[in-house]
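With one protein chain removed, the remaining protein chains of the complex are shown where they sit.
On to chain A.
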Amino acid sequence: MKKVVERALEKYPAKVFKSRKEHIIIKENEDEVPEITANTRTIPGIITNRGCCYAGCKGVVLGPIKDMVHIVHGPIGCSYYAWGTRRNKAKVIDGEKNFLEYCFSTDMQESDIVFGGEKKLRQAIKEAVELFNPKAITISATCPVGLIGDDINAVAAEAQKLYGIQVLAFSCEGYKGVSQSAGHHIANNNLMKHVIGIGDMKPKKYSINILGEYNIGGDGWEIKRVLDKIGYNIIAIMTGDGSYEDIKNAHKADVNLVQCHRSINYIAEMIETKYGIPWIKANFIGVKSTIETLRYLANYFGDDMLIEKTEEVIKEELADIEGQMEYYKEKLQGRTAFLYVGGSRSHHYQELLKDLGVETIISGYEFAHRDDYEGREVISTIKTDADNKNIEEIKVEKDEKNYRVILSKERYEKLKKEIPLSYYGGIIKAMNKNSVIIDDLNHYETEEFIKILKPDMFFSGIKDKYVVQKMGVMSKQLHSYDYSGPYAGFKGALVFARDVAAGVYTPAWKYVTPPWKTEPMIEGTLEEEGEAC
């Protein structure tokens, strides 16, 4: 396999070859975790799938918070492309405001670049307050903002004073870091500094938060449905269908479930340090993983009622879907998959595919870090390079007033052996021997590896969906779910199974080659006409 990979990359110029081979690893042995290079700068001209820091901050983390006005300070494109394109669903609750159908921008013009855009930003905030009277406002910076030196922090501070609502500035210029990842970090920092912990609700029993769950296609709602049924009280989901009010109270929960490790692990860690709330790595994608996660959670609380109820709900939910899951498994069993998603789904969906008898033979992330590949145990060995060193690292201290000891030291240590408590093992451990793992996969490699490994199905995003479909391989989006969903939880697993089976079995595949290309067409030639010419 190693030779095959090297042959695939032969076309690269020397420098590119040298760099790319560090980002492609083969898991040669079952219990081996080879080291990968990740979270480094993108090679210019390589046709990456990556986006930018702004997309990670505003597009991913902030955007879904439904009751805040998110103003994008920049020319129109940045806000336009993040308008309704990620399917982070939200419901309007009576009397509350939902801004997700709107796109707010300062629409910077040439004069704003020349003379600075602070004045326009100030005016835009004023107009937003007058029109909508929101509870809070975010301002996201885009590429030119940092270059021309607009001080969005000063403008935000001034507006906060003036209007008596929180106005948060995010310096998430597109060129920061090397991918969306930097934006996650920047968003996490500000939410932690300014929003989490300022609420004063009285928590109920069994209170939890779900972190890194963006409610794509209603995933968060499906997860919530099951957790509610067992008896948990979800304080905040960050940030799918999330609200400012809920996030303020996130420090009141007893535990954090972390679905997307990459985008939210900063907050999970900081909440643990500051408020003493441990986190558990969750995975609600896949039937077995969902069950496992529910059991981890019940075990965490160690409450007999919860443990019993958990098993009851699992039984009920399974009864609802088992027959149909079995039906789809029969249809899909033995096929192979290629997964290339952002920073977490490439791992999570392998579990769901396993439920359906599909093996993942190649996978990768756009912008994950080594810990998402190799597990959190490698964090201390990760070096920060020049492209990432300007992303602010914030340190939080124990909050003397709100810090709680939720688990005794002994219980913490005991649980740590049983459940992924404040731990994530990464994608590599989950993969089979001989599978290929690629970081920051580009267009050339997508084509090559599809040709070499011939997977039956490809799961990625919109930019490569049609490329791969044109190659004759079933291709589904795992960012937008091809406008379907939910895919999470028990019911979601079934929706996913149905969608995949539809993709594999749609009759159109049989029509790709016209019949006249495979059947002899000699009979009935128009000889006379031919002669007449």
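Just so it is clear, a residue touches a chain if its C-beta (ideal position, glycine included) is under 8 Å from a C-beta of that chain, and two chains touch if they have at least 3 such contacts; residues count from 1.
We adopt the following convention: contacts and distances are computed from a predicted model.
Q: When you check the chain that is not on display against UniProt, which of "Cation:proton antiporter", "Nitrogenase molybdenum-iron protein beta chain", "Cytochrome ubiquinol oxidase subunit I" or "Sulfide/dihydroorotate dehydrogenase-like FAD/NAD-binding protein" does it turn out to be?
A: Missing chain, per its UniProt entry: "Nitrogenase molybdenum-iron protein beta chain".
Q: In the full complex, which of A:C52, A:L306, A:L332 or A:L356 touches the chain missing from this view?
A: A:C52
Q: Among A:V4, A:I26 or A:I148, single out the residue that touches the unshown chain.
A: Here the residue in touch with the unshown chain is A:I148.
Q: Using the document's definition of touch, tell me which of A:G174, A:G242 or A:G485 contacts the absent chain.
A: Touches the omitted chain: A:G174.
Q: Go through chain A and note every residue touching the omitted chain.
A: That gives, for chain A, the contact residues 11-13, 16, 41-55, 71, 74-81, 83-85, 92, 97-99, 101-110, 112-113, 120-124, 126-128, 130-132, 142-144, 146-148, 173-178, 386-387, 390, 443-444, 447, 461-472, 512-513.
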